[in-house]
Structures are given as C-alpha cells and as structure tokens.
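As you look at this complex, bear in mind that one protein chain is not there, while each of the others sits in place.
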Amino acid sequence: MKSLIMIIIAGALINNVVLNQFLGICSFLGVSKQMKASISLGGAVIFVITIASAVASLLYDFVLKPLGMDFMKTIIFILVIAALVQIVEMFLKKKSPAVYKSLGIYLPLITTNCAVLGVALTNVQEGYNFAQCVASGFGTAVGYTIAIVLLAGIRSRINEKDLPAPLRGAPIVMIAAALMSIAFMGFGGLQL
Amino acid sequence: MKKYVERLWNGLIKENPVLVLMLGMCPALAVSTQAANGIGMGLSTLAVLVLSNLVISLLRKVIPDQVRLPAYIVIVASLVTVTELLIKAYLPDLYKNLGIYIPLIVVNCIILGRAEAYANKHTPLLSVMDGIGMGLGFTVALTLAGALRELLGTGKIFGAQILPEGFGMTIFIQPPGAFLIFALIIAIMNAIGIKTRQRKLVESGCDGNCALCATASSCETKPAEKAAKAEKAEKAEIKAETKEAKPAEEGGAAK
Partner (left out) sequence: MNGVLNLSSSPHIRDRWTTPYIMRMVVLSLLPATVVGIIVHGWQAFGIIALAIVSAVAAEWVFDKVCHKPSTIWDGSAVVTGLLLALSLGPKTPLYIPVIGSVFAIVVCKGCFGGLGKNFINPALAARCFLLISFANAMTIKPSLDAVASATPVGALKAFEQVDITKMFLGTADGVIGSSILALLIGGLLLWSLDIIHGQICFSVLIGFTLLIGLFGGEGFNPRFLLAHLCGGGVVMGAFFMATDYVTSPVSRLGQFIYGCLIGVLGGVFRLWGNTADSFSYAIIIGNVCTPLIDTYIVQKPLAYRKIGKTRRVKREPFRIPKPVIALTIIAVIAGLALSGVFFVTKDTIEEQARLEAAAAYTSVIPGTKSLKNAEETADLLGNDGIDQGNAHINACYVGKDGDGKVLGYALSITVKGFGGNIIIALGLTPEGEVVDIAFTEISETAGLGMKAQEPEFKGQFPGKSGTLTLVKGAASADNEISAISGASVTSNAVTDAVNAGLEFFRTALKGGN
C-alpha cells in the first residue's frame, strides 16, 4: 500500500507530468488561460487517464503480451483513449452542458494529449501490475491538474499590458512555467 | 512551382509549427537537450509527417467526415510504429536517445494539426511539400533550441567543446531550462515580427486608418486585411483544384 502511495506522489509531484516530463504541454499552455476551464479539464483528465491506464494495463497483460503483439500497443492504447474521450464527451454533453461548452475543443483534444498516451506507455515500460498502473495513472493526472490549475492562477494575475511587447502571449507563459518547474524541482529525489 | 516552394518557406519561417503555431511543444521541450537529438527527432517527425500527409491527402475523399480524427490517429499511429520498429532495428543509438518520444510522435499535434488543416483539403503533392516544410521548420526549431541548451548547459555544441571546460549551467539541460530557452526564442521572433511590422507601417506612410485611405483595397500592411485576402485566395485555389479533379461538376460563383 505504501508503495502505491509513493507511486501516486511520485507521479503527481516528483516527476510531474507537465513540468518534468513535458507531456500534455499543448493543452497546458492553451487551457490555463481560465481557471474554471482548467479545473474542468483537470477533472476530465483524471477520469480519462485513470480508466485508460486500467484498461490499457489489462489489455496489455492479458491480450497483447501473451500474443506477442507488443508492437500493437500504441494503436490499441490510442483507440482505447479515443473511445473513453468520446464517452466523457457524451456524458458531459447530457449532464453538464455548461462544463462541456467551457471546455470547448480541449475535450476532444484529450485524445491527443501526450500525457494520456505517455502514461500508458510508461506503465508498460516500468512493468507495473494492475494496481500500480492505476495508481500511476491517477497520480500523473492529479499532477497534471495541479500544474494546470496553479498556472491558471498565475496567469489570472498577469496583465498583458504590463509586459514588454515581445513577451506577450506565449513567452511569458513559458517563463511562468519555467519558474513553476524550478519550484517543483524541490520535490526531486523525495523518498518517504 | 512557386506554390510548392511557398509551402517550404511557410513551414520553415512564416508558420513554423513550434515557434509560431505552438504545436508539437511536448517533444520540442523534451528532446531538445542536445543539438544532435534535435536533428534526430526532427527528421523522424519529418518522415512521419510527410508520409502521413501523403496518405491522408490520398484518402481524403474516402475517410468519412465524422470519424476523420480517429481515422487520422490510427493511420499516424501505424506509421509511427513502423518508424519505431525500423529505427529500433537499424539505428539503435538513435533509438536510445529518443526512447519514449518516438511513439509520442503519434500525438504530436503537428501531424494531426496539419492533417486536419491542410492534408485533407489539398492535393497529395502540395501536402507532401507542406509536410516537408513543416518538418524542416520543426527540425530547425528543435536543433536551434537544442544547440542553445547544450551550449549553455555543457559548453558544447554537437559534442564539440566550444566554451571553456567546466562551464555549464546545468539548469539548461533540465526542464526549467527548456521553458526558458523556448521563451527566449519565441520572444526574439516576436520582437523581430513587431519591428518588421512597424518598419513596413512607417515605409508605406500608413497611419492605420483604413476608412479614410484611398488604397485600402490593395493594402499590404494591415494584417487583418491580409489574412482575409489570403483566405480568399486559398478558397479560390481549392475551388480551382476541385474543378480540375471533377471537370463535370459546376463551380459556384466566387464571392
């Protein structure tokens, strides 16, 4: 149990998926403009990644590996992810149209979010069992949510008019991300 | 001929996928720790991009519209796995360096972005040129960032010691450094862009007030106008292409 908690903390803070592994940057930079959208996206990502990790783990252990079809994992994983995102999309459309609207195009883009596929592939690489896969997926997604929400908070403080002209838009967000990344390096090597 | 070359220029500078369109950031930030990695990843992505643009452009009439995104993903995923297997077999050193990032070419926003924005609307040859242009732009951006990070982080470029031994700000080969270097490169490009626009404004004597300007219709400096004009030209081009492909169909009147 303790090692599972360690996996979650490692995924969320020590090896933060966005600030350390550079997965999920596109939506990280795009959605963090608004706090509400960031929280919603974070929630959706947690759902998708945790379940995708679970399903991918099962598929890999019981179908792909025994049949020696390791090379098919990329395709299979991404189809699983695409299906899950579709389900989330349909669910949100019916249950909470406001959230669906605020996420806009970023919801289907979870399919192409490197973080989701990246986690599934890393799980395979590390040889995690089912529980570890789920923990790893969950931890990673929580880390993503933390990062995007924190950045959204920071961005809400930034007034474009105060900035030197060349830095407006993408560069200042990258600098903010750089400073966040420096801060998160404080978790490096943490061994509870 | 000119429009093919224009695709190259577009992908390299004007609409550089990483620095202008902000696509493909994930691999860009992650892999650019050394100049050599930049070239490796860039060229691998170029290969996949060209092939994917080609295949998708060829199939653009066949793939149903509702599932085009998943269909693209499957096609790209297959191409990437093929590339991965080939690199693993014949270029093992490159594989060691790029590791997990090769399968991530699948979700590289550039490939899907270009498939959606260009390849499914244009002819195969143009799509291939677009792929080459974008791929080159990606490679150049990655190699530049990689060189800067390697230089500041270890004092070397491509493994050759440029700065004195012992010099090294390790932060630049780590995540914060990646963000900082890219922020710097994009900021410089922005600054150049601003200066160029200002210079053009001054040279043409324009004061920004289109309503009172006699030459507003043929104005080159106003970006909004220019974008609208470019869009019109592109629509006309697509219409011309479809007219070529289906001579029996009637074309609508250009608006």
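Think of it as A and B in the order they're written, each chain with its own count starting at 1.
Everything below uses one rule, namely that contacts are C-beta pairs under 8 Å (C-beta built on N, C-alpha and C of every residue); 3 or more make two chains touch, one makes a residue touch a chain.
Keep in mind the model is a prediction, meaning the values are calculated, not measured.
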**Complete:** Across B:Leu85, B:Leu125, B:Ile162 or B:Val202, the one contacting the chain not displayed is B:Leu85
**Request:** Among B:Ile13, B:Leu43, B:Val74 or B:Leu201, choose the residue that contacts the chain missing from this document, as touch is defined above.
**Result:** B:Val74
**Request:** Spell out the interface residues on subunit A facing the chain that's missing from view.
**Result:** 35, 69, 71-72, 75, 79, 93-94, 97-98, 126, 149-150, 153-154, 156-159, 162-164, 167, 172, 175-176, 178-180, 182-192
**Complete:** It is residues of subunit B that touch the chain not shown, namely 33, 63-67, 70-71, 74-75, 77-78, 81-82, 85-86, 88-90, 92, 99, 153-154, 168-174, 176, 180
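Assume only the chains that are shown with their structure count from here on.
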**Item:** Whole-Å separation of chain centres (CA-atom averages), subunit A against subunit B
**Value:** 24
**Asked** For subunit A, which residues are in contact with subunit B within the complex?
**Response** 19-26, 29, 71-72, 74-75, 78-79, 82, 108, 111-114, 117-118, 121-122, 125, 165-172, 174-175, 177-179, 181-182, 185
**Request:** Name, in rising order, each residue of subunit B that touches subunit A in their complex.
**Result:** 22-23, 25-27, 29-30, 69-70, 73-74, 77-78, 80-81, 84-85, 100, 103-104, 106-109, 112, 171, 174-180, 182-184, 186-188, 190-191, 194
